[in-house]
Structure formats: structure tokens, C-alpha cells
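Note that this complex is displayed minus one protein chain, with the remaining chains in position.
The block that comes next holds chain A.
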């Protein structure tokens, strides 16, 4: 019943961003801590930005809404079955434990693993930390070298930096201009003391899918454990830990319409991979991740995985059609639009575009009615162009012009059409303002000009 109400509310917001006034009132306690969202009859004002209604949401790589069916599964574990899953002495504990174990099986099924190989964590960042630092710390006597790529998520790169400070060797593998790993280069970098190869399955900024089966084969050949950050891949593309020869894999709940604050770590049992825990305590989750397992979140994560398994094909077809609609819509009206990253080996829910002669930040400023980002949410506050795009060898001026459109399960055709309309209008407006566009039209090569660098 509640989910029906909620899903209609969700749909309504998605389809008609202007009808947002029906949202439930925030509690006064919450309002005290959070900047109030002022909703006037003329629109919404927040952080000095005035918009006519809630923006349409195209930032699914940052996070996704919770599927109402997921919330349905979670609610009993907040309200009546609130036991600690580690309590052994009463029914509250037993039923929670059962719920956690069935969620573990749901997660495992989605990646063709055994439930015993799933560890619940707070999210992919924690899982990446455990994988990168935990493996090297455990095998530090024999293994001193890690291979990763230049386009990894910050949390993998930062974990590698941390290892470097401890004296480990890290190879940051460059990628090809389409964002994919060069397999021969990867092979040539492997050393006898290489303890881990970490390559993300689907890139968060540009959505390219790495050739995991081939990478897995190389890892098997050299007997090096393979870790992959699959936060953006889980539930969106088929994952088989055996076919891909994956030893460790990081998973996240909130990218697949599950709750925030829950994720998982797949750890292979045969051959067994071992890690040094980052968190010490009560020894939960086989001692890898101490701390009470949050039953409602785990149940939600499990439900989200089961839904993703059932609906992966349907979602993929829908999202693929929407991506085409978006790209064709924009390309039909604008020239100088470049897709960043491979167009073939790509998750269709991610469309990262560069608009020549238009600076990305000013474009985002004009697209306040569309919630998109210029790259990853983690780095969107900095003025630097994306390091992922730079790793692809994208010209620096083009790297300043990128926008990431994230399409998901609840995105509608109307939203895509509106996004096309607003993007085209804004890019045209900014090109009228752009001295670079003027030079381009006058036939002046921008690269021939001696620019004053500063």
C-alpha cells in the first residue's frame, strides 16, 4: 500500500518536475540541520538558484532512487523485526540473521558466486579499501607490486597512494583513447612480485566496460589475483566471477536502486584470497568487517539485486533506447558533440559528452533544471578538468566541456526530450557567447593561436 503511494509520488516527480509541491513536509528536526528548500508558488530556491520545479534527474552514476519494491522489503526490518542479526538468544536475532543470509544469497546469485563469498560492507569505497590495502598487507612479505589503471575511482587510486607511502610499488596503467585497457601493456607490466591487479569493470565517469574476461585470463596465466570495482556494473551488465576469474569485487547498493550506506565485497574461496581486515572488533562477516550488520539495508541491497537480475534485460533495452534518443536528439541539432570513451564497449546508461567551444561549468550553470554532472560527484567541486578524460588523451579544452548524462530504470522519454531541448538551447546560447566558436566559424584554427598560459 505504502509503496503504491510512494511509487505514484515518485513517478509524478519524474514526469512532471513542476508538480513537486505534493512532497511530504520535512520534520522540524531535519529542517534545523539541513538548509531548508524554499518552495514558493513561483518555484524552488536553494543555494541562490531559482528553478521552476524539481529538476529532472539524470545523474544515476552518482546515485539512484530506491525502488519502491526495495523499500517495501526493508520497512518491516525497521519497524517490527529490528533484532540484531548477531543475537543468538531470541527470535528477533534469528529472524534478522535469516533475512541477512537470504539477502547474501540474492547478491551472490547476481554474480554467480556462493553466498559464503559475500561480505557486507558500507559500500564500494570500503570494499575497494579492503581489497587493495587488505590484500597487499596480508601478502606483504612476498608481494610488493600493484597494477591499476589511471581511470580508476578515487578510492582505489587513493588506496594505492597509501600503499606507495608504505613502500609498495604501483603501476598506473594508461588506457587507450577509447578508455579501454591495453591488454598487451597490462601483460608486460606483470612482475613476479605483483600481488594484485585492480581494474574497474564499468567506469563511473565515461561508462566504458573493460574486457574483464580477457583481463581475467591474463591474471590466471600469471596467477595474480584480480580485483574489480563493479559499483557501476552490478545489475547492469551480466557478471560472472568464474568466467572473469575475479578474486575480489566491490559492490554498491545505492547505484542499483537500493539503499545508501550498504555494499558488498566478493571474496573468492577457491583458490582462497585472504585480506587483512581494516576494521577490528566483534569479528562479524568472517572477521573481515567487524560491526553490526545493518539488517534493513542488507535486505534492501538483496532485494535490489534480485530485481536487477529479473529486470536486467528489460532495463538494458529501455535504457539503450533512451540513450540513443538522447544522443540522436542532441546530435540532430548541434555539431561538435563528442562522446567520451568507447561507444561500443559501453554501459548505455552513461553518456559522457563534450560540447566543443562551450565550457562545462557554465553549461551546468545554465542546466539547472536538469540534474547532471560534469564527471564524478566526488570531484565536481574542483576546477581541474577530469583526470579520467585526461587519461584518455582528450584535448584539455575539450576536457573542460564534458557533461555526464546518467539514465536509469525510472527515466522517461519525456525527461530525455526535455533534457535534449534544454541542452541544445543552452549550448547554442553559450556558443553565441564563445569567442572560440566565432573563430571556428571564421575558419581560424584555435591550435594555431599563441595562447597566454597562466
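To be clear about the criterion, a contact is a pair of C-beta atoms (placed from the backbone, for glycine too) under 8 Å apart; a residue touches a chain by one contact, two chains touch by 3 or more; residues count from 1.
Going forward, contacts and distances are computed from a predicted model.
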Q) With one chain of the assembly withheld, which option in "RING-type domain-containing protein", "Calcineurin B-like protein", "SufE/NifU family protein" or "Autophagy-related protein 13" matches that chain's UniProt protein name? A) "SufE/NifU family protein"
(Q) Considering the complete complex, identify which of A:357, A:387 or A:410 is in touch with the unshown chain. (A) A:357
Q. Of A:207, A:300 or A:385, which sits in contact with the chain we cannot see?
A. A:385
Q | In chain A, positions touching the absent partner | A | 47-49, 357-359, 361-362, 365-366, 383, 385, 395-397, 400, 432-438, 446, 449, 451-454
